[in-house]
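Reviewing the structure listed below.
Omission of a single protein chain aside, the complex is shown with its protein chains in their original locations.
Order as written gives the chain letters A, B and C; numbering starts at 1 within each chain.
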Amino acid sequence: MDKAKPLPAYLVQRYQGWKATTYAENSAWYRKLATGGQHPRAMVISCCDSRVHVTSIFGADQGEFFIHRNIANLVPAYQPDGAHHGTSAAIEYAVQVLEVAHLIVLGHSNCGGVQGCLSMCSGQAPELDAKDSFVGRWMDILRPKYELVKDIDDEAEQVRQLEKHAVMMSLENLMTFPWLAEKVNSGKLTLHGMWTDIAEGGLEYYNPAAVKFDKV
Amino acid sequence: MDKAKPLPAYLVQRYQGWKATTYAENSAWYRKLATGGQHPRAMVISCCDSRVHVTSIFGADQGEFFIHRNIANLVPAYQPDGAHHGTSAAIEYAVQVLEVAHLIVLGHSNCGGVQGCLSMCSGQAPELDAKDSFVGRWMDILRPKYELVKDIDDEAEQVRQLEKHAVMMSLENLMTFPWLAEKVNSGKLTLHGMWTDIAEGGLEYYNPAAVKFDKV
Amino acid sequence: MDKAKPLPAYLVQRYQGWKATTYAENSAWYRKLATGGQHPRAMVISCCDSRVHVTSIFGADQGEFFIHRNIANLVPAYQPDGAHHGTSAAIEYAVQVLEVAHLIVLGHSNCGGVQGCLSMCSGQAPELDAKDSFVGRWMDILRPKYELVKDIDDEAEQVRQLEKHAVMMSLENLMTFPWLAEKVNSGKLTLHGMWTDIAEGGLEYYNPAAVKFDKV
Partner (left out) sequence: MDKAKPLPAYLVQRYQGWKATTYAENSAWYRKLATGGQHPRAMVISCCDSRVHVTSIFGADQGEFFIHRNIANLVPAYQPDGAHHGTSAAIEYAVQVLEVAHLIVLGHSNCGGVQGCLSMCSGQAPELDAKDSFVGRWMDILRPKYELVKDIDDEAEQVRQLEKHAVMMSLENLMTFPWLAEKVNSGKLTLHGMWTDIAEGGLEYYNPAAVKFDKV
C-alpha cells in the first residue's frame, strides 16, 4: 500500500490547536480513559451525513457515547451467518461487552440514503438496483417500509416519512437480536428512536403509544 | 415496535442548550446545508470508541466530514455479492456521490476490537471464534495481519502494532474497490492512514516510503 | 497557587446552554434569591456519591434545599473543641441561622464508604486503620454500629443494614447537639432518616416505632 499521503496541512494545524487547548485542558481525563477503559452510558447509531454530529447536538464529550455511523442509520436484521456484519458487530460490542444502558437510533432530515431508497423503489434509479451497488443493497434494509409511504403525494413529506420509518425499521430489527431483546425486556437496556431536522434544529422522538414522532 | 422510550431528560436538557446556543448562532448555515445539500471535503473512517471523536480532534463543524464509524475502523475487501455491506455502502456514497477529495482512516490506541482480535488469533478467546460472534467475524478482516505481530513479546507493543496494521489493512482493502482505485490513481482522491494515542493526544500518519507511522 | 486550569470546554458549553435556557427562564427568581437571600425549607445531609443527586430525586429547584454532602452522609457527635468541623458548621448554619424546618439524612445503596467501613472493621482493609487514612478516620463515626451487623452472613444484606445504621447513627448524633435537640423537642424542627436504592429507585424512611426502615 504505497498510496497513502500525509495529512493535509489544514488538518494538522487544527489538530495542533486541539492538542494545545482541548487536549491540554483534559489530559488527565484522557489518560484516565486510556488506562481505566471506556464506560459509555449510551450507544448511538447515526448517519454518516456530515450535517449531523451527535456529539454536538447532545454536548457529548470523550467517553460518553459509543457511536456507530452508517448510511441512513440502518440496522439489518439478526443474521449470524459468519459473514462480516459491521453494524451487528458494533451493536454486539456495545450491548454485550460495554453493557450500555441506552441505545439511540438518530435519523435526520434531507437524508440522501433515504432519498435514494425512494428513487430506487419507485423505479427512478435503476442503477441502485444493480447487484454491485453497495448503496442500493444497503438500502434494501429499508425497502419493506416503501409500501407504507408510496401513496404520499407530497414528495418532501414522503421522504420525511420514510426517514422516520428508517428509525422504526432499525428499532424493529434491533429486537431481532436475541441477547439484545432479552436486555430490553429485563430493563437493562432502553431503546430510543429520534429524528432531527437539520434546517430548524428540531428534535423528535418515536412515541410507540401514538405510533408517531413527537417533539421532545 | 412498542419498546421505544422518550429521550432521557438530561439529553433533552442538553439538546435545548445546544438549540439555544450553537444552533441559534449557526441557523443560517444549517438552513443552507439543508437546502443546498452537503459538500464535505473528506470522508473519515473511524472507530465507534467513545474516546475518539474525530470532530473534536480536527475541530470539524457541521458539513465538513462524512464520517463512518465501525469497530476498529476496518474496511472489508471489495465484495459485490448483493448482500448488505454497510461500510462499502458508506464508501461508495462518499466517493461516487459526494466525490470527497480525502479519505482518512483513523485508528487509535487502546482499541478493544484489536485487542479482541489478538486474543482470538492467539487462542485465548474461543468465544470470538464462534460463527455467531459478530465481533469475531468482523475482526476476521484483520486476521491476515496477525502473522506480522505474533512474535512481538511486549504485549502493549503488540496491540499497538496491530492497531496500526488495522489502518494499513483498511487502506489496502480500499484499493480493491475498482472505482476508488481509479480515482486515487487519477489524482481525484487521496488516502490517509492515521493513528491517535488517547492518553497522550498524539497523532501519527502512515508513511508508505518508510513503511511505518510518523508523528505529524 | 499557579496550578489552576480553565474549565474544560465541554462544561463551558453545557454552562452556556444552562445560561441560555434554565437561567434565562428563571432570571427573575435567581435575582430575587440573590437580593432577598435564601429561605430553604429543609437541610439535606447526603453522600458525595455521583449516583445520588437529591435535587433530582426530590425535584428540588434553586432555593429549596440547603445540602451538605460528605462520605456516607455521616454526622459526628457534638464536639465543640475549637477545631474545624465542616459537617457541624453546616448543621449549625442551617438550624441556627436559616432555621430550616426539616433535616433529612439520606443514605443509599452501594455506598463505597460503608463498604470500606465494613472491610476495615472486619480486618480486611488494614490500610483504612492507618492514622493518615482520612476515609478510615471518618468512617470511625460509624464503627459503633459494626457490632450490630457483624454476624449477618449474607454480605449484600450486611452492607445494606450498615448503610441504614449510618442514617440512624447520624440521627442519634444530631440529637447530641444541644440547640438542635431543643428545636426538635419544641417542635421547631423535624428529623427524617431516608435510604434510597440506586438500582431500583426505591425510597425508605426510618420508622422509629418499628425500629426499621419502611417504604415511603
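Methods note: a residue touches a chain if its C-beta (ideal position, glycine included) is under 8 Å from a C-beta of that chain, and two chains touch if they have at least 3 such contacts.
Predicted model only: the values in this text are computed from it and were never measured.
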| item | value |
| --- | --- |
| Touch with the omitted chain, as defined above, among C:Lys5, C:Lys150 or C:Lys188 | C:Lys5 |
| Hidden partner chain, residues of chain B it touches | 5-6, 8-10, 13-14, 17 |
| Contact footprint on chain C, counting only the chain that is left out | 1-8, 11-12, 14-15, 17-19, 22-23, 27, 30-31, 33-35, 37-38, 40, 43, 48-53, 55-60, 62-71, 74, 76, 80-94, 97, 102, 104, 109-110, 112-113, 131-135, 137-141, 168, 171-172, 175, 184, 190-194, 197-201, 203, 205-208, 216 |
| Chain not shown, touching residues in chain A | 25-29, 31-32, 36, 39, 41, 59, 63, 99, 101-102, 183, 187-190 |
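Throughout what follows, only the chains that are shown with their structure count from here on.
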| item | value |
| --- | --- |
| Type of chain B:chain C copy interface by residue overlap (half), same or different | same |
| Centroid-based (C-alpha) most distant chain relative to chain B | C |
| Interchain centroid distance [CA atoms averaged], chain A/chain C, Å | 41 |
| Chain B and chain C, separation of their C-alpha mean positions in angstrom | 45 |
| Multi-chain contact residues (two or more partners), chain C | 13-14, 17 |
